[in-house]
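Here the complex is missing one protein chain, while the rest keep their positions.
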């Protein structure tokens, strides 16, 4: 029974379905239980939350990642899967807290001042939630002082900054300087990304990591979290 | 005066115009004297026939040949020019005979038995006439015995054979054999051509020359005529 | 997602008035000039069907009424079947399918930048390759096995096709006896004569010679195919400035007359027999009278030919998708795509020669099949066009997203992304960095890898019993 439902949870991640009304990647999935229904059912049946996470969600996301690398899955597929994981984690959170399991970490994310588009940042948010992080999205066109204020208040383990234009990229450097001036720089790992950003730029302004795309961004955060030094 | 009219004759070759009603390559030529009118006028004015040929026709065909090589002129241009030269030669013939000038030579040309298309052979005929030869065109799908008969009767300096198909190409070899058997082989130079024919094939069946296209065919005949050994 | 049989016709190079004029001129030629028919049986069939025949000149003429009456006997829909039903092709209307064609004498090998003579083994391997290329819908026998004597060519070509792909096999035929043997073979594969009639697994091609000649041997072959009931393609190959007027309109007139002559002959021999109006019309290199296979004019002529076929309500066999290049360079890409696209948008039912051919159709190339499969995928996506309805207009989703928003996370995107957009199977869409890291492979190098993968993994072939029956009953097959 528990294995059956964990199979279904895995399939729900792979299909990227949150509720029973969602379409999956395969046709004719509508009507079958989605992630919300399955997790509720699993908890009622007494399945261990950590098992759901390890054998269900994490295992499934690995399959999704492989399909993405093989170019069978596109970003919208990946996002749907990550969203399903995010929903599962939300439902599981009280259970995890109850059993003393610590969340993986908190992340503040923002697109810097001057930039209006936020597609890349939104994707990273969804993927990080899918990876089990608590994500606080400040939005786009965010003033440096507001970013500093948020870091001070929320005390996140990570800060993600995004810029789309060469002309706004400089605001990343400003933000890091402002954090240093406020004495907060050492309390948070900073990961940056966006079209004009490069590995070299990240190093030059003293960021802790750089993600060329959303998936790399997640990988970098995971690496920094486990103590290795990102993609350097 | 004579130089002026020879200029006009040259231009008439370059433009490929036989009569005043012909269009040229350039627009608005209709109504200006063509080759027929110009040659008649030149003869009346007492211009030397040999000068017309050398300074007019032959000089102009060299220009046409160069334009063809430079891909400014296409086959229809070349044919129009050759036709204009052929018409000039026809008008000049009595004059040349009177002054004891020998024609360059007589050529019998035919497409061998089994072949229906005759575009290539027709082009060669026109070009050879344009080069000053007397050409007797037997037509296409010609039986070997009829070719032998014609050679016996006309006593030409050259015989041109054309084949379009691999399956009819063998009839060229048969024709050469039949001429040998009739004791006529040594009296005529044989030049062959057509899509499936090659230099090697020409050698293997004992032909005297091979023309990859109409212009090469004329060049080979010219070379054989001046005593050199064709394109071997 | 395989796109085939989709309706073209959004492109119309000819106006209705132009179509009328071409038809009128063609009928006038059929009535006033006529066609020279050098096959006795063809001549007799036409006379019996009501044509005006001048026997001395071997000239056949028909009144417009008689011509249109004969043409109207031809079916306007023809199904060409594959051994596997999923490969069936329903020619007619403005539905578009693609296929190979030939007959090439050489194989070009890009690794060595050399060409060599084509063998029977090449034909088998190309059949296996095409069996795996989804955007090539029909297998027309594309190469000539240069090592075989003429009398073994027909049976070996068709056997190579039938034994190596379950797509429909179309092919030119070279001897009268070959036609009979090939039909016998097809009956064995189909199961019976009746089964072959119900599901024609093969079709045959017999050309007229432009302008206005039905050859003795080809005429005999045409009559034999028409009698057998196997679908017959009657293409004409007028070349602008050589065997037709240099003007495109004049070429279309000659192509129309010559192909209609074949159609009428087939109907005279066997009324109702499935016959396909065909065009191999193109331009000529007026420097040396070469057949040109990659000119834009060839695309225009064959697109317009599709409209003429639609006018006569006849299934159409077009020619497009080739190149005159000697290498797999940019020219090979733009020439193949321009002519193929023009034919397809006009609704040409079957575009033959659409894959694998180079340098004036003299030469086939394995890698080119893979490249053309990609081009044809794009071409068929263009034919599919733009679906406009409430679901695709997506007003509600647009309203929800609003100014400055994005659609990446919208379920609508995931629902439609695979069907609305062609998924490349060859084209490289990686950034230069990734492309360089993966070895800087150009199109033909990627195609080469795909050829190897397909040929290494292909399975299939005729059932053993069928195979051994053919080998014992049909003479001359080199197994």
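Chains here go by letter, A, B and C, matching the order in which they are written, and residues are numbered from 1 within each.
Here is the rule we go by: a contact is a pair of C-beta atoms (placed from the backbone, for glycine too) under 8 Å apart; a residue touches a chain by one contact, two chains touch by 3 or more.
All figures in this text were calculated on a predicted structure; none of them were measured in a lab.
Visitor: Considering all chains of the complex, which shown ones does the missing chain contact?
Guide: A, B, C
Visitor: Which is it among C:141, C:345 or C:364 that touches the chain not included here?
Guide: C:345
Visitor: Looking at the full complex, which residue from C:203, C:228 or C:332 touches the chain that isn't shown here?
Guide: Of these options, the touching residue for the absent chain is C:332.
Visitor: From the list C:248, C:354, C:454 or C:477, pick the residue that touches the absent chain.
Guide: C:248
Visitor: Give me the subunit C residues in contact with the hidden chain, please.
Guide: 10-15, 17-18, 21-22, 25, 28-29, 32-36, 59, 113, 115, 209, 211-213, 240-250, 252-254, 283, 285-287, 289-290, 292, 294-297, 299-300, 304, 324-338, 341-342, 345, 359-360, 363, 371, 374-375, 378-379, 381-382, 385-389, 391-395, 397-399, 401-408, 410, 412-413, 416-417, 420-422, 426-429, 431-432, 435-436, 440, 442-444
Visitor: In the full complex, which residues of subunit A touch the absent chain?
Guide: That gives, for subunit A, the contact residues 68, 71, 74-76, 116-117, 119-120, 123, 213.
Visitor: Determine and list the subunit B residues touching the chain excluded from the picture.
Guide: Here the touching residues of subunit B are 16, 22-23, 25, 74-77, 79-80, 83, 116-119, 122-123, 126.
Please note the rule applied: only the chains that are shown with their structure count from here on.
Visitor: Among line, ring, star, complete and other, which best matches the way these chains touch?
Guide: It is a line, because the chains touch in a row without closing up.
Visitor: Let me spell it out: compute each chain's centre from its C-alpha atoms, then which one is farthest from subunit A's centre?
Guide: B
Visitor: Determine which two chains are connected by the greatest number of contacting C-beta pairs.
Guide: Per-pair contact counts point to A-C as the maximum.
Visitor: Centre of all protein Cα atoms: which chain's centre is nearest to it?
Guide: C
Visitor: What whole-Å value do you get for the distance between subunit B and subunit C if each is reduced to the mean of its CA atoms?
Guide: Roughly 41 Å separates the two chain centres.
Visitor: Taking each chain's centre as the mean position of its Cα atoms, how many Å separate subunit A from subunit C?
Guide: Roughly 52 Å separates the two chain centres.
Visitor: I'd like to verify one number: the distance from the centre of subunit A to the centre of subunit B, where each centre is the average of its C-alpha atoms, in whole angstrom.
Guide: Taking the mean C-alpha position of each chain, the two centres sit 83 Å apart.
Visitor: Where in subunit C do residues touch two or more other chains at once?
Guide: If we look for residues of subunit C contacting two or more partner chains, we find none.
Visitor: Two-or-more-chain contact residues of subunit B, please, as numbers and ranges.
Guide: Subunit B, residues with two or more chain partners: not present.
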